[in-house]
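A single protein chain has been omitted; all remaining protein chains appear in their positions.
So that you can tell them apart, the chains are marked A, B and C in the order they are listed, and the count of residues begins at 1 in each.
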Amino acid sequence: MDADGPGRDHPRGRVRSPGAPVTTTTRERAGSLFRRHGALLVLGALLVIGTLAFDSFTTPANLGNIATASSFLAIVAVGMTFVIISGGIDLSVGSLFVLGGVLAAYGSRYGVVVALLLPLVVCGVFGLVQGVIIARTRMAPFIVTLAGLLAARGLMLSLTDEGATTYLVEDDLFASIGQGAVLDVGYPFLVMLAILAVAVVFLQRTGFGQNVYAIGGNEDAAALMGVPVARTKIVVYLTSGLLAGLAGALNAARLSSGVTILGIGMELDVIAAVVIGGTLLTGGAGGLGGTIAGALLLGVIQNLINQIPGLSSSFQQVVSGAFLAAVVITHRVLGGVRDDDS
Amino acid sequence: MLETDGVRKAFPGVTALDGVSFSLGTGEVHALVGENGAGKSTLIKVLTGVYRADAGQVRYRGEPVSFASPLDAQRAGIATIYQEVNLVPQMSVARNLFLGREPRGRFGLIDFAAMRERAGEVLRGYGIGSDVRRPLGSLGLGAQQMVALARAIEAHAQVVVMDEPTSSLQPREVDRLFRAIGDLRGQGRSVVYVSHRLEELYRICDRVTVLRDGRLVHTGPLAGLDRLRLISLMLGRDLDAVRSEGLTRFAERARSHAAPLLRATNLSRRHVLDEVSLAVRPGEIVGLGGLLGSGRSETAKAIAGALPLDSGGVSVAGEAVPPGSVGSAIRAGINLLPEDRKAEGIVATLSVRENIALAALPRLSRAGIVSEGDVDRVVDRFMRRLRIKAAGPGQPVGELSGGNQQKVLLARWLAMNPRVLLLDEPTRGIDVGAKAEVQVLIDELAEEGLAVLLISSDLEELVEGSQRVVVLRDGAVVGELSGADVTEEKIMAAIAGTTDD
Amino acid sequence: MTETIDRALDRVRVVSWLQRYGVYAAVVVLFAFNAVFTPHFLAADNFRTQLVQVAPIVIVALGMALVIGTEGIDLSVGSVMALAASMVALYLGYGALPAIAMALLAGALVGAAGGVLVAVVGVQPIVATLALLVGVRGLANVFLPQLREFTNPTLVAIGSDSVAGVPIVVLVAVVLVAAVAFLVRRTTFGRQLVAVGGNRTASRLSGLPVRRILLTVYVLAGVLAAVAGVLATSRLQASDPTSLGLFMELSAITAVVVGGTPLTGGRVRVLGTVMGALLMQLLQATLIKHNLPQSWTQMAQAVIILAAVYAARERR
Partner (left out) sequence: ENTATAPEPGGSDAQQQVVESPTGPAGAGCTIARQGATAFDLKTAVVGFSQSEKEANPFRIAETQSIKDEAAKLGIANLKVTNAQSQFAKQISDVQQLIAQGAQLLVIAPLNSDGWEPVLQQAAAKKVPIITIDRKINARHCADFLTFIGSDFVEQGRRAADQMIEALGGKGKVAILLGAPGNNVTTERTQGFKEQVAAKAPDIEITFEQTGEFAREKGQQVTEQLIQSNPDIDGIYAENDEMALGAVTALKGAGKKAGDIKIVSIDGTRGAVQGIVDGWIFGVVESNPRFGQLAFATAQKFLDGEAIPEKVIISDREYDAANAEASLGQAY
């Protein structure tokens, strides 16, 4: 990809004076490399460790499971990456994920088209409305999407008799989208890759993508530079809503039902995946490749923890927390630019 | 070309514009001047769709317009460089330059190779040769300002609005800018030019509009308007008063021979500073000269403990200051007025009062509890002394005009009873009246025995203010001038490296 | 001309009044609604119930408000409550006071861990405290694998006794609100905290001990969460590390933001935070008392949050 591609934030080297050659230290270069590809490196390291430590880790079936199971989180995280790069946050994705699944399962009785369109339309409208509120009223995205989280879950509960009704997927074609597999890797993973490819082009190679980075970097400046801030934000939240709904629908296809107990706290996992992937929560920098690596990383961690025999369920949580902390600390120490705050 | 008719704009507590009728002709360079807070930036923002006027009309090419956003204005052909550099620091230089009009390649996707190449070309024309892939934020403020300029001019706008474009530029860059403005005029494009540097106005502007307290007090050709008369219009004082006060601000002072109060020895940091040593005596003002990016700000920050060093040390009155800590530098009496007041200086959400008291809080408290009376006294004293123009001490500092923000920062440091003052561009963006006040103040402070290190891109200010000038290049000291040697020519020569080392 | 100015000023005044007091108005409206439509609402017992229930949220929200004031966020508060509950159960054998002390210490330690991650390592607050949210909840369960009841009279008394008709739990909350309000308004630390949230670089260059301030703020948030954990535990008369404080972070953040403290830092509204918590509590109570389903509760909360924050948002 292009070296000047967005998200490639360069080490903050120092120029001597205008025209002088750029000088970067090895450490800075390593740091920047780590920030961009840290998740991938950690992922690689964990795969090696897993292979060495556990026989049953590197089997095609196990890796295929991890890939397929992670793709839903990854799809949602793609949307979240747009949101976070634009300087926002979207807490509603977990609720939209479960809402999308319920709607897809319900819609499947009218065929595959409805099964896909219904969640996309409803979750898209949710994203759109949140985007409009955020862009037009300048309310904090955190709050608007927190309200969205509650509203979407409330809607889902009222559609399912407070969660008691589980709609079953009644369209085989639709179900096969979620259940088919090529060599142990499920279709959802392939869908995720396709979405990733499209998203990368949009984020890196279009004016829209540039605008997303610009408003995340400095919203006021972007507005003064003529970036259509409101429109960009609206599209960003719309995208996030759509992808959350789509991931929910795919998951419903995989599970053959609109399970109502999903998605609680999912937003935090999604945010963690994005952040581990090297996207800064402050906006303006980051990329999609890291996000996907981050999502896979979370799946691998869970799988590895399961491999350790005799670890009580509480200890597993401690280990996950410690692991998350270790990843972000490594990130920060190796990859972060120390801004010498004291 | 672009006119306003009776424009009004009020903010809570202040009327920033009060019935302003301004008109810009085709192919003219129009100066917009006035004291800090006169309403210049506000007028520009109304013209370019950032604010909507409360009353009155904006006309562009004879048609009434109401731009909903800067984007609208840009589409209509009005490009703007705002007072504070307003680009996206994390994005690369090239992407900042082309944001919104990126060169397209296949399938309408952005062609980054072409963009880089064009950016390199364009910027070299403005004297910026650094890698266009670097994040903009890693460039010095001056270079950033040049990028903003290039961006506006390259947008093929019919009207280019510049709000204090030269405040962070070096003389060489100013020349380049003026050539660009000349080209614009030649092509029949119009320029609105805001600056506090009067000599610049006389060099390039055709007409002038003077604002005072949100009202238009004068508009007309610049040629033939006497400089003192212009100042009296701005300040609203009569001509004689201005004449008698004069414009020279720094007093002549004998050279101090006392032992140095501040001594910095061999300050080094990889790629930034290289064995910088300097000393300032009590009562002395030492200038720090050098080109954009020569490391002046870094030197100041290093002395103030805000920049970790690889080696070297600082002492005040012979006592070593523990390195790498702003707190201990401040306890030793070293105070730094930073260069970038928006990012490093003001706390925009807090009031004028809180901003002034910020650093001095521990002294204005007893047992960790703020003594409000003391704070009020200090705030009141400095608001008066520096004539800070605000609705009151409770007004958020973010709402003040640039110059008044700078005064608030100065007040923050003066409230600390400093021994050493490091002033990084203290008069940048300050109007003539206030500038004189600040300079008089600096003088007074030196008189009181402070050691002052003055960084200024304004060579005139540097020459007039300093008893000695230390010249930096590439993070190293390349010369020191004192006494009669302190002249603009000699400094330029030292900067350029044509003198002996 | 003057008329338009007057009208403009009126509008400005209304807007800034709403910004400041919108949440108070909302509490009053909801209160009035209940007084008319909810049976037995205007009873002393009812006020007691609402105040007792809201007290732990208020206390957690106080810490959260401080953290948000520094432009941070603390997701770990709910887990800290759980950890405090475990500590109480583990050390109750030594008496109520040592147990409470250990709980507060644990809260301080978790806060310090978060503070170090944020202030020293430089990890973004939301991720740093997310790691703690996950890990500390696990830790609480490792220490105390399941709910444990207790009958320690001191602890039970803290949870259920009253002084002069005011439940101890509420008294503690009132005292802490006063203390935090004092901290924010009158102390050097309070001023500095807000400045750090407003502009960290400027604060550092002004010689403020930024790291120490951040660290202290996270420790305070941890201790306050632990206090809330102890109170909730003593009210429940059982330590329940599994479900105590679940989703508390969202309730606390909601209270803070609905109360007018912006997430962008640089400002702390203590009383507004209390009002924000009260508003959400009243809403919840209203819906429960009218026996409306969960789905309604959530949708109504969404609307109220949006409305309150819309009224209080910054204009430009």
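Throughout what follows, a contact is a pair of C-beta atoms (placed from the backbone, for glycine too) under 8 Å apart; a residue touches a chain by one contact, two chains touch by 3 or more.
If you're wondering where the values come from, they're calculated on a predicted model, not measured in any experiment.
**Student:** Identify the visible chains that the left-out chain touches across the whole complex.
**Tutor:** Looking at the complete complex, the unshown chain comes into contact with A, C.
**Student:** Pick out which of A:38, A:100, A:241 or A:299 touches the chain that's been left out of the picture.
**Tutor:** A:299
**Student:** Can you tell me which of A:65, A:206 or A:282 touches the chain that was removed from the display?
**Tutor:** A:65
**Student:** Looking at A:92, A:210, A:279 or A:314, which residue reaches the missing chain?
**Tutor:** Considering all chains, including the one not shown, the answer is A:314.
**Student:** Just checking the interface: what residues of subunit C touch the absent partner chain?
**Tutor:** Contact residues on subunit C toward the absent chain are 38-41, 43, 45-46, 49, 52-53, 141, 145-147, 149, 160, 232, 235-238, 240-244, 246, 285, 288-289, 291, 294.
**Student:** For subunit A, enumerate the residues touching the unshown chain of the complex.
**Tutor:** Residues 56, 59, 61-62, 65-66, 68-69, 72, 157, 160, 162-164, 166, 168, 175, 179, 186, 251, 254-257, 259-262, 264-265, 299, 302-303, 306, 309, 312-314, 316-317 of subunit A touch the chain that is not shown.
FYI, only the chains that are shown with their structure count from here on.
**Student:** From the centre of subunit C, which chain's CA centre is farthest?
**Tutor:** In terms of C-alpha centroids, the chain at the greatest distance from subunit C is B.
**Student:** Where the centres are mean C-alpha positions, what is the separation of subunit B from subunit C, in Å?
**Tutor:** That pair's centroid distance is 42 Å.
**Student:** List the centre-to-centre spacing of subunit A and subunit B in whole Å, with centres computed as mean CA coordinates.
**Tutor:** 42
**Student:** From the C-alpha centre of subunit A to that of subunit C, how far is it in Å?
**Tutor:** Taking the mean C-alpha position of each chain, the two centres sit 29 Å apart.
**Student:** Enumerate the residues of subunit C that touch no fewer than two other chains.
**Tutor:** Within subunit C, the residues that touch at least two other chains are 201, 204, 264.
**Student:** Could you check subunit B for residues that touch two or more other chains and list them?
**Tutor:** Residues 306, 326 of subunit B touch two or more partner chains.
**Student:** What residues on subunit A touch subunit C, complex-wise?
**Tutor:** Where subunit A meets subunit C, its residues are 133, 137-140, 142-144, 146-151, 153-158, 162, 268, 271-272, 275, 280-282, 312-322, 324-325, 328-329, 331-333, 336, 338-339, 341-342.
**Student:** Name, in rising order, each residue of subunit B that touches subunit C in their complex.
**Tutor:** Interface residues on subunit B, with respect to subunit C: 10, 12, 54-55, 304, 306, 326-327, 329-331, 336, 338, 343-350, 354, 357-359, 361-362, 365, 368-370, 412.
**Student:** Would you tell me which residues of subunit B are touching subunit A in their complex?
**Tutor:** So the residues of subunit B touching subunit A come out as 50, 69-71, 74-75, 80, 82, 86-92, 94-96, 99-100, 102, 108-110, 112-113, 115-116, 127-135, 137-139, 143, 151, 270-272, 291-294, 306-308, 324-326, 473-475.
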